[in-house]
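Take a look at the following structure, please.
Let's look at chain A:
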Amino acid sequence: MTRILEAYVGEYASGKSENAVNRAVKLAGENRKVTLVDLDIVEPFYTLRPIKKELAAMGIDVVAWETKETDGLGEAGTIIKPEMRWVLSRPGDVILDIGYGVEGAKTLNLVEDALNDPDLKIYLVINIARPMTMTEEDIWEYALQLSPIHGLINNSHLGDETDLEVIQEGARIVTKVASRLNLPVIATAVDERFADQMDSQDCMGNPIRFLKRFMPKTFW
Partner candidate 1 sequence: MTNDIKPVSGEKKVFMTGNEVVAWAALAAGVDIMYGYPITPQNEIMHYWTRMVPKFNKKFLQTEDELSAGFATLGGVLSGKKAFTATAGPGNILMQEPFSMAEMMRIPAVLVVQQRGGPSTATVIYSQQEVTMTCYGGNGEGLRIVYSTAGNQDLYDYTIKAFNTAWKYRFPTFVLGDGYQAKMRESLTIYNPEERGIDLVPATPMVGAPGTPGIHREPNHLRNTYNTEEELFQVIREMVTEYNLIAAEIVECDAQRCEDAEIVLISHGVVSRACLAAVSRLRELGIKAGYFRPITLRPFPETQLRQLAKNAKRLLVVESAEGQLAKLIMQSIYGLTIPMENYFRPGLGITAEEVVSQVENLLVVY
Partner candidate 2 sequence: MEVVQPVMPQSWRIESKPHKFCPGCGHGSVLKALGEVIDELKIQDRVIFGCDIGCSLLAWDFFNLDIIQTHHGRTTPVITGIKRARPELIGVAYMGDGGGYAIGSQHLVNAATRNEQVFVLLANNTNYGMTGGQMAPTTLPGQKTETCPYGRDVKETGNPTLGPEMVAAIASEGAYVARGTVANYRQLKKFVKKAMENQLAGNGFSFVEALAGCPTNWRTNAEKTWAFIEQKMPEYFKVGELKIPAGIKEG
């Protein structure tokens, strides 16, 4: 079976980590061997560290520091764990959570052979409620800056105040940008609390991925 190699990139707080974690959980649930990698190197916060044990119990191999192993996070803390550099040489699926930063997908240069690997798919996660990625034009410019990317994911929401409208509006805008870029919309990602209110596809016909919320447990 072909292995799945995916990197999740996007704006700060766009939902990259939540999507990456959920993807890893789903693949592990299908009895696949999965490695999940935490590559947040700009401002270490809201990353995978605190839920490492919980994910490991689900059979996911998490490459991330444990909080107590790091010295003075953000000040004197060690950033890259050496294993991260060679993570693609592991068997099985690899899901990469790429933290934000002005260089975007270039972080992948730190992973040996990542950008050369023909099987690696880089997905851009978009939340249209985030000011820098609200309009079609903004998202288009942003996507161009971050290339290469292979697909878009609509993760539009307003946290606790999310409604169906923002999700569907996101689907519309992201789909428009995707067609301009000649790229697929991989999915619209939605909090599982909306499961009974939505079909398996959004208003533009993209598949829906329901997300279990893991990230709130990772507040430092």
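Operating definition for what follows: a contact is a pair of C-beta atoms (placed from the backbone, for glycine too) under 8 Å apart; a residue touches a chain by one contact, two chains touch by 3 or more; residues count from 1.
Per the selection procedure, all candidates are chains of the complex that A comes from, given by their letters.
In this text, all values refer to a predicted model and were calculated from it rather than measured experimentally.
Trainee: Quick check: counting C-beta contacts as defined, which of 1 or 2 touches chain A in this complex?
Mentor: Among 1 or 2, contact with chain A goes to 1.
Trainee: Mind pulling up the chain A residues that touch candidate 1 in the complex?
Mentor: 12-13, 43, 45-46, 72-76, 102, 127, 129-132, 134, 157-161, 219-220
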